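All protein chains of the complex are present and in place, except for one that has been dropped.
First chain written, first letter: the chains are A and B, and each begins at residue 1.
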Amino acid sequence: MPDPLIFAMHIAYRIGVYGIAALSLNIEYGYTGLSNFGKAAFLMVGAYTAAIAVENGLHPAIALLLSVMVSGGTGLSASLFALKFREDYLAITMLAFAEIARLILRNFDDSIRALIKFITGVESSINIFGGVHGKVVRSFISIPGDYRLYNIAQLGLVYGLLAVSYLFVKLLSDSPYGRILRAIREDELASQTLGKKTWVYKMQSISLGSMLAGLAGALSAQFEGYISPESFQPHLTFAIWMMVILGGVGNNLGVLLGAALVESIEAAALFVKSFLRYLPLDPVNIQWIFVGTSIIIIVAFKPKGLLEERPIKTPAVEVARLGYTRG
Amino acid sequence: MAILEVRRLSKSFGGLRAVDSVDLDVEEETITGLIGPNGSGKTTLFNMISGVVPRDSGEIWFEGERIDGLKPFEIYKKGIVRSFQIPRLFWKLTVLDNMLLAVRRFDGESFIGAIFRRWKWTAEEKHLVDKALEILDILGLSDSAFKPAYQLSGGQMKLLEIGRALMADPKLLLLDEPTAGVNPKLAYSIFGKIEDIRRAYGTTFFIIEHRVETLFSHADWVYVMSNGSLIYGGKPSGVISDSRVQKAYLGDIHAT
Partner (left out) sequence: MIGGPRMLPLDLPQIFFNSIITGSIFMLAAIGLSLSYSLSRFPNFTHAEYITLGGYLAYLLSEQLGIPLYIAFALSFLGSGLLSLASYTVVFKPLQDRGSPMIYLMVASIGLGLVVRHIIQQVWGASPLTIRVVWPRWTLGSITVTGLYIYLIAVTIVTAITLHMLLTRTIIGKCIRASSDNVELAFSSGINVSSISRFVWFIGGGLAGLSGFFMVAIANAIPLLGWRLLIPAFAVTILGGVGNFYGALIASYVIGVAENFSVIGLTALNLPTDLKMMVSFFVIVLVLLVKPEGIFTTFGGGSRA
């Protein structure tokens, strides 16, 4: 029977990671109204970049930085779709993009080896991504011997970065920039007639969101210790969507709450699975049936989520508001 | 002094002569009206002045400079702002946010600037907030400043639309039916606010209206168009008795 404290710390860790991922979707969908159905791909890019980086001896901090940059770059290229495509076409394209990214990753090494053989006849043993078998990831923190301390250190890492991410998103949203993102969400054409270059904002929104997603992916990879293309299926994207729509669209604390709630569902299923030997039903299936049903119910009855979106609070506006309520 | 001068302006769409050699002047700091039956070319005239539609022939002068042929954004920069009939507001954002979005900003609008140059844009924003609140005050919208725009009444939305246009410090404001769909009493009060703004900022107003009576009680000068041509230009009091106007409007005036 697994140590309940370790189990709890693992859950807490995942909540931290999902929190960062949910914040990233909050920028894209919550504030800018973009339907990114391919979120998992950016976590995947971050995860694999981190894995390859530490594998090649790079310092964890560099690995993290690289993950963020590479996933941000991927986001930048994917954001080109956001410029011209309407919300349904964007959703379809991003979903397809994510699946193709997974497909390429899964087949990359085989393909490279095949091409090398084709061109030079040499049998190479290149294995960057690990294909279907996935990759073992070395963790960023090394505290041999004391598993509890190790986990505490990991939690410190993830929650520290979560705090930084939260601050980042909050500062971004409570600013004229955030105001424009929301304006684009409300009415892109009106924003354009007011002189705002909406395409720039949309590209930046997805790029920034992707950077955060890459961070989440990297942190997750080094903690779980193992990644494979199967870890980044659309399931993941839509779990993150549920976090945002359940917790509060456009509300940063809300999406963190959503992350905690959705991860709790996963934790409950895992708990049942590891503690009960014989079960007629696979808790994982029940988990996803529950998630799917919840998504439908949320969309039907409380699509904005539990916590409402807050008005934009820049310092100047706040001062004025306080002046008003007083006078 | 005439802030806007239109000379022999014409525009045809296919075979239809929408605007036929129109000459008019709009004097500075006046409220000048433009009326006429449906299809008389009023909106097309506005479209040409604001650069949305290119003219076929004729000239448009603003503050002594020729502006025909300029793009809408350049005309906006010269100080002519046009507001449209149906307000395209950002419904979920506050009234104040709507006002603040109406201006071009510099530092807060990039994402680096938003996070790292907070002190710089905060000062600029404070100035803009003060300006916005002042305009909202004149328009009687102060109480709603922090409410989301969808909570405004129809009339208030019209006023907000005008308020947004004013954030750009326009010298000339082109209003296309600012009181459409609003009850007479509210229409009157909107015009009252327009006069307050004129008094406070010296803005010139050029207004297309169907509510002839309300316009007449507030306008300094009125132009009448019919079938693309200008058939009258003068004081409001002279309009109704003018025979050409009577002929053009036979049965066409909207009773208010």
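Following the convention adopted for this analysis, a residue touches a chain if its C-beta (ideal position, glycine included) is under 8 Å from a C-beta of that chain, and two chains touch if they have at least 3 such contacts.
Being a predicted model, the structure only gives us computed values, none of them experimental.
For the chain that does not appear, the touching partners among the shown chains are A.
Between the chain not shown and the residues A:81, A:201 or A:232, the one that touches is A:81. Between the chain not shown and the residues A:12, A:65, A:295 or A:319, the one that touches is A:295. The chain not shown here touches chain A at positions 35, 37, 81, 84-89, 91-93, 95-97, 99-100, 103-104, 106-107, 110-111, 114-115, 117-121, 234-235, 238, 241-242, 245, 281-282, 285-286, 288-289, 291-296, 299-300, 303.
We take it that only the chains that are shown with their structure count from here on.
Between the Cα centres of chain A and chain B there is a gap of 46 Å.
Per the touch definition, chain A reaches chain B in the complex via residues 168, 171-172, 175-180, 182-183, 186-187, 189-191, 193-196, 204, 208, 309, 311-312, 314-317, 319-321, 324.
Of all residues in chain B, only 73, 76, 88-94, 96-97, 100-102, 104-105, 108-111, 113-115, 118, 121-122, 125-126, 128-130, 133, 142, 145-146, 148 touch chain A in the complex they form.
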